[in-house]
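Removed: one protein chain of the complex. Kept in place: all other protein chains.
A, B and C are the chain letters, set down in written order, and residue numbers restart from 1 in every chain.
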Amino acid sequence: MNKRGFASDNNSGIDSLIFQAIERVNDGHVPGYGGDRYTQEAIACFRTLFGEKADVYFVFNGTGANVLAINTLTHSFHSVICPATAHIAVDECGAPEKIAGCKLIAVETTDGKLTPELVKSRLHGFGFEHHSQPKILSISQVSEMGTLYSIDEIKALSDLAHKHSMYLHMDGARIANAAVALNVPFAAFTVDAGVDVLSFGGTKNGMLMGEAVVFFDKRLSENAPYFRKQSAQLYSKMRFVAAQFLAYLSHDYWKDNALHANRMAAMLAQKVSALGITLTQKVEANAVFAVLDDKIRDRLLEKYFFYPWNEEKHEVRWMTSFDTQEEDILDFCHELEKLLNE
Amino acid sequence: MNKRGFASDNNSGIDSLIFQAIERVNDGHVPGYGGDRYTQEAIACFRTLFGEKADVYFVFNGTGANVLAINTLTHSFHSVICPATAHIAVDECGAPEKIAGCKLIAVETTDGKLTPELVKSRLHGFGFEHHSQPKILSISQVSEMGTLYSIDEIKALSDLAHKHSMYLHMDGARIANAAVALNVPFAAFTVDAGVDVLSFGGTKNGMLMGEAVVFFDKRLSENAPYFRKQSAQLYSKMRFVAAQFLAYLSHDYWKDNALHANRMAAMLAQKVSALGITLTQKVEANAVFAVLDDKIRDRLLEKYFFYPWNEEKHEVRWMTSFDTQEEDILDFCHELEKLLNE
Amino acid sequence: MNKRGFASDNNSGIDSLIFQAIERVNDGHVPGYGGDRYTQEAIACFRTLFGEKADVYFVFNGTGANVLAINTLTHSFHSVICPATAHIAVDECGAPEKIAGCKLIAVETTDGKLTPELVKSRLHGFGFEHHSQPKILSISQVSEMGTLYSIDEIKALSDLAHKHSMYLHMDGARIANAAVALNVPFAAFTVDAGVDVLSFGGTKNGMLMGEAVVFFDKRLSENAPYFRKQSAQLYSKMRFVAAQFLAYLSHDYWKDNALHANRMAAMLAQKVSALGITLTQKVEANAVFAVLDDKIRDRLLEKYFFYPWNEEKHEVRWMTSFDTQEEDILDFCHELEKLLNE
Partner (left out) sequence: MNKRGFASDNNSGIDSLIFQAIERVNDGHVPGYGGDRYTQEAIACFRTLFGEKADVYFVFNGTGANVLAINTLTHSFHSVICPATAHIAVDECGAPEKIAGCKLIAVETTDGKLTPELVKSRLHGFGFEHHSQPKILSISQVSEMGTLYSIDEIKALSDLAHKHSMYLHMDGARIANAAVALNVPFAAFTVDAGVDVLSFGGTKNGMLMGEAVVFFDKRLSENAPYFRKQSAQLYSKMRFVAAQFLAYLSHDYWKDNALHANRMAAMLAQKVSALGITLTQKVEANAVFAVLDDKIRDRLLEKYFFYPWNEEKHEVRWMTSFDTQEEDILDFCHELEKLLNE
């Protein structure tokens, strides 16, 4: 039996409902590559959430989703402005540069979030052929630092982007955690807040695999089918991703999982704080960032795997997941307390 | 209930054994991205088949596998020589050119197979900086025309490739069908026949998804981990691909499925020939290519979906699959016979 | 003193008028990168030739020009259809694939020229995301086989291209030789014949360096400034290319040089034919293709450098240049005659 830990929400397995959904469509032959009715139903389901203009492309994983969004909205001479902590900047091995050919401009932040102030000083050189032309602001909701953009913060960024004929991309690898934290529908902080393209993730919240790139204006996505295929993200047996999304979105399933993961993070944050541990970021979704003495960290790692985040600052990251149990947190805090008291 | 047809072996679903294998590893947390023990076991399983030097990288799909193989073994100034019918040349929307940056040289063939004679006239300009430098011969086993390379034919190509410091790549999207048709172990017509890198497919033979790129010399694959990640083919919940391969390879499961699909193609070929239909290619695996009058084709398409292959030649393609049933073929031939007799 | 030969029209030097033109603008400081008045004058000069809608971008060399044209008019999922002998297909080391990311479809021809018949069978798969989407027909005028497209032949290709929402690109590395051979203005067989973008060469006809990419519709070239800079083709001291084009185009200078080169080729063709040599292509500009016994070829190469073209066919290529002298031809033929008579 594999132990549950706090390393990442993608170390978890698959929700049993997802499993059943896959099984349900495993029947006979259907056209490949999204030509099947399940895929059409899943797309319709996204349109219910995001409006009729939403154009939806299923891909395999988050990097694939981000790259498809960027590739479709840019030329190689464009640049993408994002936080220095962004997944696209740090954790995709340069996939956006390679596949879209464009420049990433990584902006230092304190909390993983862009602000108009941080972005403005980067918005220059428009029309000057020597400079990569800024074309996308990319934000992660939930951010990689576990923090949340408010609807107003997103609107301010989309206004700024649109004022410069730029687009706002949202990396929603943990969008469910954001939706339940904000307690509003998905549309409220995406399409209605001016987001142009969204990487909609499910893998980190209980799905087997599969993400969706959602363009909120079909004029933007004209080339997306080709870029998806050319970047090897077109799944032949598409029905098995479609079925997962159908289950995930049609029930409150995504919501229950995300609420639970967030609650577990809040509980973890509360418990470690009570032990005197300093948190370095607000706990707004399912991530807890904390300062931990190196020796205690190393001892704790023998029991529970998690990621040292910033070695200079002695900062660690603990993620909760849809399947985290209260007992996991209690046991983890118990271990931590023991180490602290030694 | 979805009908089974003859459009493609990827229109089929998932074998129930695969399903159980996925379920079995759906337990607790394990490290992501292949750091788990199931992935290590699956790799070991490939090493049992191909030898200890085999270096194995799981990816999402066939295009992802082919592109990773090519990207890892080439620089952008190289060229890849392949049949004009090759999947990499025709069906990947230019993914190899985009991601590896290199040139594809598509060679016309009669049966989807390269020969040393066809290749030799393309092997020039070595060391001449004006020309893309030939670096890979790429063959598909089974070929896209349903034909098979003998071991000797493969050896002749690998000898030619190696003589010119080139590599031999095999696109094995239907490698199981080839293995049972040749009735030899996988290694006999791959590593032992001089193949340098193999795209090992499972999706078309009953798996949910997942392919493996197998390098037969670790010096060749040094950069593969980075190219895989950078091309968005690194799966976070890798255990669920690993588990499929473990089940697929550990039992005679891959063999049974492939044998069955091939048998169904042989039966279909025999039945349609008996109806006076002309076949255009040898039926050596699970594909049947045939000449069909356009009107009859269109009527037949109303009942069974399949692909017109070459409209000028009135050629159609019928694929069988691991789940094709004798009754499907009997019914299909019955329909065809009715149309022929009208 | 360097000998003149028949290897290539780029083995020649610079016309003295070009030299003087460069010297004339070598005065004080002017804005770099084309912000100077000489560049504006040179662009105006092109507009006189091609119409006010012409948008002109100077680059360093022919490969740079072709790649800028293709990059600007395509996305990476597009394909470019060209003769198998095209410079872009054979002599640019895969630059179009690398920089534009798209696929080249090389069509076998007998004379280096595309025809609607040859192209039509490649025009399929439109809208099918699995296939690279045909977007450009690319022709060379003069072709790499020394042959010429008539105005009607070009119109037939542009009609075909436009019918499929494609563009017609002309590689005009030897466009001056074509213009004098057709004896019509440049516009007659380019913009007026439906060409969408032109690589306008001067280097092979007496210039030091510098080519121009001419777009015949400004809506097509919106991104060209950025793609030029990003592909390292934006010259800082642009005035020195502009000055060359000003001199080259403002006088009959380009015409005199091209007429002369063509006449020299005609003379060479006539003389070698008289010696019993078989020509393999029509001599329509400044190239002569001929069959030559290998031994005689090797002996002749000791005196005059030229390129064996197709070793299997014992075919050689002889190019004349703006500075070829009658005495060069007489001496060359004298040598050839001696070898033939031995």
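Here is the rule we go by: a contact is a pair of C-beta atoms (placed from the backbone, for glycine too) under 8 Å apart; a residue touches a chain by one contact, two chains touch by 3 or more.
Keep in mind the model is a prediction, meaning the values are calculated, not measured.
Taking the complete complex into account, C:K237 is the one of C:K53, C:K218 or C:K237 that touches the chain left out. Contact with the chain not shown here comes from a single listed residue; of B:Y149, B:F227, B:Y253 or B:F289, that residue is B:F227.
Within the complete assembly, A:K98 is the residue of A:R4, A:H29, A:K98 or A:K271 that touches the hidden chain.
Although one chain is not shown, part of chain A still touches it, namely residues 76-79, 90-94, 97-98, 101-106, 121, 129-132, 312. The set of chain C residues touching the chain not shown comprises 1-5, 7-8, 10-14, 19, 22-23, 25-32, 59-64, 67, 92-95, 98-99, 203-204, 208-209, 226, 229-237, 240, 305, 321, 323.
Residues of chain B that touch the chain left out of view are 33, 75-77, 101, 129-130, 133, 223, 225-230, 234.
Throughout what follows, only the chains that are shown with their structure count from here on.
In chain B, the residues that touch at least two other chains are 92-94, 98.
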